[in-house]
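Only one protein chain is missing from this complex, and each of the others stays in its spot.
Coming up: subunit A.
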C-alpha cells in the first residue's frame, strides 16, 4: 500500500531539489553585484507590488485571450497525435480521425482570419 506512494515522494524530492539547488548554486558560484533593476522581480512590465486598481491597456487582455486560445489548441493536438499513430497502424478510420482534427483546426483558422480582419492583431 505505502510503496505505491513512492513516486509521490520522488516527485516531492525532485520538486524541492529543482527549487533549492539552482538558488544555492547561484549564491555559491555566480558573482554578486546587485542593483535595483536586478533585484526587482521583473525587469520590464508593471510593478509587482502596487495598487491593483490602476489603469492599464485593455489590449493586454486581447493578447492574453488570443494566446490562451492558440495555446490550448496545441494542448488538444498532443493527445490526438499519440492516438492517431494507433489508427494509422490499424489502417482503419485514419482519414476520419485526420478529418476530425482538421475540422477543429479549420474552426480555429476561421477565428484567426476574423481576428486578423478585425484588427485584433495590430497593436496600434
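By definition in this document, a residue touches a chain if its C-beta (ideal position, glycine included) is under 8 Å from a C-beta of that chain, and two chains touch if they have at least 3 such contacts; residues count from 1.
The working rule: contacts and distances are computed from a predicted model.
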In UniProt, out of "Succinate dehydrogenase/fumarate reductase iron-sulfur subunit", "NADH-quinone oxidoreductase subunit N", "tRNA uridine 5-carboxymethylaminomethyl modification enzyme MnmG" or "ABC transporter ATP-binding protein", the chain dropped from the view is recorded as "NADH-quinone oxidoreductase subunit N"
Hidden-chain contact residue, picked from the options A:13, A:63 or A:114: A:114
Tell me which stretches of subunit A touch the chain missing from the display. 86-87, 90, 92-93, 96, 107, 110-111, 113-114, 117-118
